[in-house]
Structure formats: C-alpha cells, structure tokens
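Take a look at subunit A:
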Amino acid sequence: MSGTHQPGQSSTLRGPICFAILAALLVIEGLTSGWNSTLGILNMGLLSAIMALGVNMQWGYAGLFNAGAMGFLALGGLAPVLISTAPTPGAFRAGGPGLITAFAVAVIAVLLAVQAYRRTSGKLRGLLVALILIVGFFAFRWVFDPAVTAVEAINPSAAGNLGGLGWPTLISWPVGALLAAGAAWLVGKTALGLRSDYLAIATLGIAEIIVAVLKNEQWLDRGVLNVNGIPRPWPVPYEIDLQNSASFVAKAQSWGMDPTLASTLTVKLAFLALFVVVILLLIWGTELALKSPWGRMMRAIRDNEVSAAAMGKNVTRRHLQIFVLGSAVIGLAGAMMISLDGQMTPASYNPLRYTFLILVMVIVGGSGSNWGSVLGGILVWYLWVKAGDWGPDIMGWAASPFADGPLKDHLLNSAAHMRMLVMGIILLVVLRFSPRGLMPEK
Partner candidate 1 sequence: MDVINALVALTNYVLIPATAYGAQLALGALGVTLVYSILRFSNFAHGDTMAFGTGIVILFTWLFQSWGISLGPLPTALLALPFGIIVTAALLLGTDRVVYKFYRKVRAAPVILVMVSVGVMFVMNALTRFLIGVDQITFDDGERFVISARQWRDMTGLSEPLTLRSTQVITIVTALLVMVALFWFLNRTRTGKSMRAFSDNEDLALLSGINPDRVVTVTWIITGALATIAGTLYGLDKSFKAFTYFQLLLPIFAAAIVGGIGSPVGAILGGFVISFSEVGLTYAWKKVATYLIPHWEPDGLVQLLSTDYKFAVSFTILILVLIFKPTGLLKGKIV
Partner candidate 2 sequence: MSYLNAANMTGGYGKADILHGCTLTVEKGEIAVIVGPNGAGKSTAMKAVFGMLPLREGSVTLDGQDITALSPQDRVKMGMGFVPQVNNVFPTMSVEENLEMGAFIRNDDYRATMAQVFDLFPILKDKRRQNAGELSGGQRQQVAVGRALMTQPKLLMLDEPTAGVSPIVMDELFDRIIEVARSGISILMVEQNARQALEIADKGYVLAQGENRYTDTGEALLANPEVRRTFLGG
C-alpha cells in the first residue's frame, strides 16, 4: 500500500500492477489450497466488486453515505425467490387475492392520508390523517392476517410461502435491481436534501427493516426456514448432471482430472464468466455515463455542492438519481449472490459484512474509480477470507507460550474477530494516508 498520492508516471502503471499482485495472490491460493478455493474466493470477490461498484456510484461519484447496502442487497436477493423458484401449488389461490387486497388497502390508506394532509389544516388535519391511518392499518391487518395464515398452512415443512413464478433466473437479476431501486427511491426521497449524515442513518434503518421482513414473513420467503434449491442461471450447469454425462467424464479423465472436481470447477467457471460479463457491462455503462454531461455535472456537484446549487443545478434531484442507480446495482448483486448460493438465508445478512465491508472495499480501491472498486472488492474479500484463516494461526502462535487453560482458550476463540480489527485499521489507514485509494480516480 503506497502512501503517496501524487499523480505521476507511476499512476498509469499503478492499476495494472495492483491487479497483477492480486492475480499472483490468487494463483498462490490456487497452488496452496486448490483451484476450487481460488474460484470460490474469486466468484464472491466479483460479486463484492459489483456491490462495491454500486456503493462507489453513491459515495465515490456523489459523496452519499449509504449505511444500508445490506438492505438493498437482501431485497435484490428476494427477486430470485419470487421470480425463479417453482410456485407453491395452491398457495396463490389460498392467499393471493387476500394479500393483493391487503396491499391495495394499505396503498389506498396512505394515498388518502396524503390527500387529507394536503387538503385540510390545523387540528382537523392531524385527527383526520391519524384516523385514516389507524382505520387503514386495522383494515390491512384484517385482510392480511388470514391470507398469511392460509399461505403458511400449505405444506409448511417444505413450502409455506407463495413460491415464485418459475421464470428463468437471469430475469430475476434485473428484477432484483428494480426492487432495490424502488426502496432506494422511497428512502432517498425523504432523507436526501437534508444533512449529509441523515441519509446514512435512514439507510441504516431501512436495511434493518428489510432484513427483519425477510426473516419474519414466512409467506414471502419462508423467513428463517430459508428457501433452498433456487435455480441456477443459464448457462451454468449442475455438478450432478455433469458427473452423469459420459462425455464430460471422458473429457475430464482425458485431462487427467477427477470428474467430481472437474464438475465443481466447471460450474464455478461458468458463474465466473457470467459475473465478468456483468461487471464489464456495468463498467462500460458507468464510464460512458461519467463522461457524459450528466456525469460531469455529478462530479461538479460532489466537488462543490454550494457552487453547483448556485449555478441552478438541482442537487437533491441528481443525488436521488445516483442514489437509486447505485442501489439498483447493489440489488443486482444481491440477486446474483442468491443465484450463486442457490438458497436464501435471511439470517446470514450481517451489516458488518454486507454494508460496512463494502465501504471498505470502495475506499481501499479508490473512491470514484470503477476499476478501483473492482480491485478493492476482490482484494478486500480475499483479505477478509484469509484473515479469517490466518487469525487462528497467528493467535495459536501467539498463545503457544501460555499453558492450556481458560486464558489460552479465550485467546484462541478470539481469533475469529481478528478480521474486524484488520478491516478497521485498513479503513482508517487508507482514509488517513491515502484517501484516494489504491487506484485513484483520474
């Protein structure tokens, strides 16, 4: 990590050198721990890179602090569940009309409340709005609760949720982006244009709520019971199919490879190819946007909000656009991640891992730099995984002088938290000594 941040001849070489070092690290990982492990880290690293690209649009292009990336990610992950899993037989007939009516009631109540707020004033206004909302709430629950019970009663051990539409997984990816964008629009509309850190606090809140919904609404995604067997996207094959295919086994054996290992590697490589395509498309699109007048204005606003506003630019509107776009990219990554995992496990969403670690990736890579986000995403993910491996080793070495006993046990158990410390220190050091990151924005 170089402490200098003057642009110079070295800066053109800096990116390639950083990526070369990263590649070398991954090759070493492949030679020592096997290629399966390398591809595993790389695939998740690429997904992290997409999340980082989204966060970078917000923080790097516009200086918006999104403290709720986890929420948009989780919401995006809902898309594969709702779009590409098989429908639960009878579930929609049992609860669908009720659920749709319930949400219609909720929307109507909110719209009525807004109208009441606009058209009345004084004490009447408060009373009327409260009354509409309270009546609306009870009406909602009155329709909603039986519908939920009906859905959750259907085959509860395996389903108990609405299920999906059974459409191809690739379609669910943009849908995930749309879901996240919708939530981002709601949050951004209220919290943008106020103090800069209000957005951070509002996003922190929406993220907790989205994850709470995913954990508790069984009719939607089975909650903490998890949804398994989410179909893979085209053209990624299944290991078992490959292993049963005579031609694949023959080919693997002709290369001197174990067919089981060859099948897992093939699957991971197929995901890898898909992810690379998405990243390249995203970078191509964002670079194009950044070079357009829209992108120039965006950077002008970030660099001097006051003068941009004085020039008559609608800063809040631009911020809303970029916030929604960035969140959509995070939602896309969320849908892709669920497709990779093949299951939805709402309890696994942890803000340190899915919100704050992504910020570390963006800042380490270089705020405002797309390739920096990709580098930061893969590199920081690699360090996160490896710090989890190395922590116990280092701790075991550090604790070796101590006699066996509670102290030694405690030290060994603490090793898992080492990576929090490492990430915190990396973030603080980069912010302090190299605020433009490894690959500074040009």
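A few notes on this one:
Here, a contact is a pair of C-beta atoms (placed from the backbone, for glycine too) under 8 Å apart; a residue touches a chain by one contact, two chains touch by 3 or more; residues count from 1.
As a selection rule, all candidates are chains of the complex that A comes from, given by their letters.
Keep in mind that this is a model prediction, so the values were computed, not measured.
Checking the candidates 1 or 2 against subunit A in this complex, the single touching one is 1. Across the complex, subunit A meets candidate 1 through its residues 63, 65, 67, 137, 145, 190-191, 194-198, 200-202, 204-206, 208-209, 212-213, 215-216, 351-352, 356, 359-360, 363, 410, 413-414, 417-421, 423-425, 427-428, 431-432.
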